[in-house]
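Omission of a single protein chain aside, the complex is shown with its protein chains in their original locations.
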Amino acid sequence: MLDKNGIAKRIAQEIEPGWYVNLGIGIPTLVANYIPEGMEVEFQSENGILGMGPFPLEGDEDADLINAGKQTITAMPGAVYFDSATSFAMIRGQHVQLTVLGAMEVAQNGDIANWKIPGKMVKGMGGAMDLVASAENIIVAMMHTNRAGESKILPACSLPLTGVGCVKRVVTNLAVLDIRGGAFHLAERAPGVTVEEIIAATAGELIIPNFVPEMRIN
Amino acid sequence: MLDKNGIAKRIAQEIEPGWYVNLGIGIPTLVANYIPEGMEVEFQSENGILGMGPFPLEGDEDADLINAGKQTITAMPGAVYFDSATSFAMIRGQHVQLTVLGAMEVAQNGDIANWKIPGKMVKGMGGAMDLVASAENIIVAMMHTNRAGESKILPACSLPLTGVGCVKRVVTNLAVLDIRGGAFHLAERAPGVTVEEIIAATAGELIIPNFVPEMRIN
Amino acid sequence: MAISKAVNGSSDACDGVKSGMTLMLGGFGLCGIPECSIGELVRLRVNDLTCISNNAGVDDFGLGLLLQQRQICKMISSYVGENDEFERQMLSGELEVDLIPQGSLAERCRAGGAGIPAFYTPAGYGTEVAEGKEVRDFDGKPHILESALTSDFAFVKAWKGDTAGNLIYKATARNFNPMMAMAGKITVAEVEELVPEGTLNPNEIHTPGIFVQRIFQGEGYEKRIEQRTVRSRETPSNA
Partner (left out) sequence: MAISKAVNGSSDACDGVKSGMTLMLGGFGLCGIPECSIGELVRLRVNDLTCISNNAGVDDFGLGLLLQQRQICKMISSYVGENDEFERQMLSGELEVDLIPQGSLAERCRAGGAGIPAFYTPAGYGTEVAEGKEVRDFDGKPHILESALTSDFAFVKAWKGDTAGNLIYKATARNFNPMMAMAGKITVAEVEELVPEGTLNPNEIHTPGIFVQRIFQGEGYEKRIEQRTVRSRETPSNA
């Protein structure tokens, strides 16, 4: 089973040289830590920076330089700042090659819900609706089940949607799942996790090939 | 009768402190020459400058600094450069208080034609259609008649329109005309010009008050 | 000569703000918010405000200060976490909230300033956000029609500004400020440093002065950090 850093490590393997990548809040943010040194990749944060770098050294924090999670960050060489309209022009205009974001629920038709629990929690969608409606390549990073042990990999979302039919791949603590043809396809098992455990934790329709390889996490 | 500089001088009197003004090619460009020293007015040129200054001194021309008429210019203190989308955001968003432009024809309903003579001359509308569709306050600067002596102040435009019902005031070599209620209203005579001469040169419906003052041009 | 927009301070800058008005306020989280103008709005005790702002501050800073005083009746935002008082007022129905995708919010403000009454975007299609909105396919993909936003006043914060109203923002404190500056009927800019016209390089200005009606140099900026994340100086990291 993977921890959050393990999920981030696995997702980092999906990233190709030359890609601009938008990382959401939470697990997705950790992905930046596992990009090989020297690989040409730039991270976009929708509040207005391309070329986001690591957290600043103690004492170097700048209140004017944050990411979309409101964390203090740094800028890499070649970075650029811009306004929110330009930022979403990049996103909506499909100039960003990969979006990684968290979710409360993912459905087998590719729907995603991650912004609202009616009557209980309403934080807002932030940039997530623009991201999922626009990106060609969306990976969801999340735990396979919620704290009550219920599956978040569902036949249909029960919560208000963030986007429809947009998620292509889900990486969880248990598995890599691809979404196509209205079903989840089990692509990889997390180290030490059995197919049976994944089946037990998955509520949506899950198609299992004859051989399910174990993830390779360095 | 006014010459082109006279028309520009008269229009300059219309400009109030604190206004941003867009001046078209030709006679309108001359208006900038007659703004009182120290008056807070800024000229916008739609190719991307606010705070346009006079022509450069000989030898100071910069190919990268021109106005919408492709003339070399200078920038005043407080000037700013921007792209064409931002420039027309200013215009369309009605942040510019006055537009002065030339015309081939003006009609008594406020229509204007200034971009095309079918089969003969097609230079294009440039920014004129955006300007006349957006501006609250449009003054046309032109000669009252064409080279053949025919009136350009008409019951209806014969040429393809640039904009509909948008012109509020026309300043010509002969007169100042206001447009309201579907007619031209004679507001001022050019120095030495009689009401009869203006009537003779005007094809559109012209309403003449009992007293028509002569323009005061300093 | 350039049109001077300089006023003495937040009090003059906020002259004319009335209860019931719609205000835009720049900033993302607490980054790039118009601290001094918000302070003045608290002092003015204006209420029934509709505030358009990406976020709603935290409980005791930013727009949270106006929420504490119950001065806001409606928020138009994209993300309002990090604020318990906000969540309480919203869930209890005291506060009306219109949540909008962040990119649509930015573009709607820009459209308001640019004289574009409406545009199509794919964001929000198939969700609550699309309810009651026109849907149209372009290239086989469904989009929804979103309308322009404008405001009676827009309050923005820049790093440097000149008396002609030209603004330069710093780093990610730019965020929503440029679009809101465009969309305010009266735009008030507060800056950390106000310089005479002609001091800023005209090639480096982010917001042209034409969009700004009043400008003043703010005082006592706190510039609070929401999530102070750092690397230890001892452990090297390639993160």
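All chains are identified by letter, namely A, B and C, in their written order; residue positions are counted from 1 within each chain.
Basically, a residue touches a chain if its C-beta (ideal position, glycine included) is under 8 Å from a C-beta of that chain, and two chains touch if they have at least 3 such contacts.
What you see is a predicted model; the values in this text were computed from it and never measured.
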{"item": "Displayed partners of the chain not shown (whole complex)", "value": "A, B, C"}
{"item": "Option touching the unshown chain, where B:Leu161, B:Val176 or B:Met215 are the choices", "value": "B:Leu161"}
{"item": "Selected from B:Gln71, B:Asn137 or B:Ser151 as touching the chain missing from the view", "value": "B:Gln71"}
{"item": "Absent-chain contact - pick from A:Gly59, A:Pro77, A:Gly119 or A:Gly149", "value": "A:Pro77"}
{"item": "Residue among A:Ile11, A:Val41, A:Val122 or A:Ala190 touching the omitted chain", "value": "A:Val41"}
{"item": "Interface with the unshown chain - residue positions in chain B", "value": "32-33, 37, 45-49, 54-73, 75, 81-85, 87-88, 91-92, 111, 115-116, 119, 121-130, 133-134, 160-165"}
{"item": "Interface with the unshown chain - residue positions in chain A", "value": "17-20, 38-42, 44, 49-51, 75-82, 85-86, 88-96, 134"}
{"item": "Interface residues of chain C (partner: the chain not displayed)", "value": "107, 111, 114-122, 138-139, 143, 147, 168-171, 202-204"}
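As a working rule, only the chains that are shown with their structure count from here on.
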{"item": "Overall pattern in which the protein chains touch one another (line/ring/star/complete/other)", "value": "line"}
{"item": "Chain ID, smallest distance between chain and overall C-alpha centroids", "value": "C"}
{"item": "Centroid distance [mean C-alpha coordinates] between chain B and chain A, Å", "value": "55"}
{"item": "Inter-centroid spacing, chain C versus chain A (mean Cα positions, whole Å)", "value": "27"}
{"item": "Geometric centre distance via CA averages, chain C-chain B, whole Å", "value": "36"}
{"item": "Junction residues of chain A - those touching two or more other chains", "value": "none"}
{"item": "Residue list for chain C, restricted to those that touch at least two other chains", "value": "110"}
